[in-house]
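A single protein chain has been removed from this complex, and every other one stays in its place.
So, chain A:
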Amino acid sequence: MKLSEMIGNFRSDPVGSISQWQDKRFLWIFMAALSLFMVILAHSVFQVWLYMRPCEQCVYIRLAFFAMAFGGIVAAIKPSNPALKIVGYLFAIWGSFKGVLYSIKLDKIHHAAHSEDIFGVQGCSPEPTFPFHLPLDKWSPEWFKPTGDCGYDNPIIPDGAQLSSLQKAITDFYSEGWYLWPPAHFMNMAQCTVITFGVILLFLLVAAVCWIVTLVRKRQSAAHEETSGYTGKLA
């Protein structure tokens, strides 16, 4: 479909168009890929390569992204299949909703840790408690065991570690912690993830509602045709 055609369709029937889009694979794969990208970036680049250790809320945020990735993959198997899509929606909406909550909490902790105003938050638990009591930190400590301090994400370089010049430059760049733009302390990690989760959650809710509305419309028009056919016969 051409872009101009897509825009035209969307203008004439926005709900129907959105409903059609969520029947295609692309957006589901895109969401799954974006979620996996965020987790892998956090783990493999920032944690392993740059020694920025995750705190309690950070590992919960990872779980939220994994839930969204899982939902996206399941739905992408066959998006026109309602059962797969419902599973996809449930995981993705749950993940993005929890992600928003975890990120808001992390932002509050981050604020308290970096200011004199420490009231109103609590410290991190020495042991994470995952939803449904999943022992993720035991199954995969590399990904889910919090090793960092509550509200801090500065690189902590082990004694004797030999840094490449690139590693040195980047760890210096992030020496005050993770920010979208570290020199200005602009947007901490929690603020960035809350936006990511929030935008995806919004899209998911809109898509789900459009899908349901379209289903209801189809059913109604089918019922309408049936009755009109019936009355037609009578006449």
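The working rule: a contact is a pair of C-beta atoms (placed from the backbone, for glycine too) under 8 Å apart; a residue touches a chain by one contact, two chains touch by 3 or more; residues count from 1.
Everything below uses one rule, namely that contacts and distances are computed from a predicted model.
**Student:** Quick one: the chain not pictured, UniProt calls it what, "Urea amidolyase associated protein UAAP1", "Thiamine pyrimidine synthase", "Thiol:disulfide interchange protein DsbA" or "ABC transporter substrate-binding protein"?
**Tutor:** The chain we cannot see is, by its UniProt record, "Thiol:disulfide interchange protein DsbA".
**Student:** Can you tell me which of A:I118, A:L134, A:L202 or A:L215 touches the chain that was removed from the display?
**Tutor:** A:I118
**Student:** Have a look at A:I156, A:M187 or A:V213 and name the one touching the chain we're not showing.
**Tutor:** Checking each option in A:I156, A:M187 or A:V213, the one touching the absent chain turns out to be A:I156.
**Student:** List the residues of chain A that touch the chain left out of this view.
**Tutor:** These residues of chain A touch the chain that is not shown: 56, 112-113, 116, 118-127, 149-152, 154, 156, 158-160.
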